[in-house]
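The complex appears here without one of its protein chains, the remainder shown in place.
Right, chain A next:
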Amino acid sequence: METVVLLTLTGLGLAALYFLVASGLSLVFGLADVLNFAHGLFLGVGAYATWWAAGNLPGAGPDGFGFVVAVAVGVAAGTLVAVLVELVLIRPLYSRTIEQVLVTVGLSLAGVALLQATWGADARPFPRPDWTREVTGVLGAQVPNGGLLLIIAAVLVLGAILAFLRWTRYGLVIRAGVENREMVTALGIDVRKAFTLVFAIGGAAAALAGALGGVYFGTVSPGQGGSLLIFAFIVVVIGGMGSVVGSAYAAVAVGLLQQFVNYYGTSGLGDICVVGLLAAVLLLRPQGIAGKVATA
C-alpha cells in the first residue's frame, strides 16, 4: 500500500514536470503550428537563472522568501528568452516548417552548449529550501516534499491557464486560433500577438518546471531540458495538439505508467511502455485524447 501511494505521488510529480513543459508546447503547436524544439532551452534558462539568482542576486537566496524571488527571476528569464525566440527567430519563418525545425533544433543545441561553456557540463547542486529535502507522510508513505511542490505548482498552473483561456479576450483569441487561425485574422484580429503570448506562457511554465525540477532532483545540468522535452512531446501528441487539458491527462498517464512499470518491471521498461502508449494512441485516436480544441 505504501509503495503504491509513493509510486503514485512520485509518478504525479513526474507528470507535473511533463505537464509544465508540455502545456506550452501544445499551445504553441496548436495555435501557431510551430514544433518548438527549443522549448527545452526555456526550461534550462529557468533552472540556471534560478540557480544563479539564489547564489548571486541580493534579496534572492536558497530559503524562504529569497527562494521565491530566485524562482521568480528564473521564470522571468525563461519568459523573456521565449518571447525573444518567437520575435526574432520564429516570426520570420511562420508556415515554413522545415526551417523552423532546423532553427529550433539548432537553437536548443547552441543553448545547451552555451550553458555548458558558462557553467560546465557537470550537474551542479541546486539551492533549495531545507523543507523540500524532507518528506511528508501520506497514508504511510514517505513522499519527498519537492515532488509535492511540483504537483501543487502544476495544478495551479493548469488552473491559471484554463482560467486565462476561458475568461480573457486573449484566451478567446487563442482558443479560436487553435481551431481556425485564418478565420481569426478574417475577423480583423492580428493573431501574431497571440503567438507571442503563447510563447511567453509556454516559456514561463517551462522555466518554472526548470526551477522546481532543480528542487526535485537537487541538481541542475545543461542537458536536463532536452531529455524532458522528448517525453513532453509524447505527452503533447497523446493529449492532442493545442489541448491544455489533454496535456494534463496525458502527462498523468505517462508519469504514472513510467513510474509503476519502472518499479515493478525492469528499470527502463516504463519508457518503452510510454512509447507503446504513444503508438496505440496514434493508431486508435490520431487527434489525441482531446483533439484540436484549446479548452477541453
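Keep in mind that, in the parts below, a contact is a pair of C-beta atoms (placed from the backbone, for glycine too) under 8 Å apart; a residue touches a chain by one contact, two chains touch by 3 or more; residues count from 1.
What we mean here is this: contacts and distances are computed from a predicted model.
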| item | value |
| --- | --- |
| Chain left out of the displayed complex - its UniProt protein name, from "Nitrite reductase large subunit", "ABC transporter ATP-binding protein", "Sarcosine oxidase subunit delta family protein" or "Outer membrane protein beta-barrel domain-containing protein" | "ABC transporter ATP-binding protein" |
| Omitted-chain contact residue, chosen from A:Glu99, A:Glu179 or A:Asp271 | A:Glu179 |
| Touch with the omitted chain, as defined above, among A:Val5, A:Leu35 or A:Ile189 | A:Ile189 |
| Missing-chain contacts mapped onto chain A | 95, 172-173, 175-176, 179-180, 182-191, 293-296 |
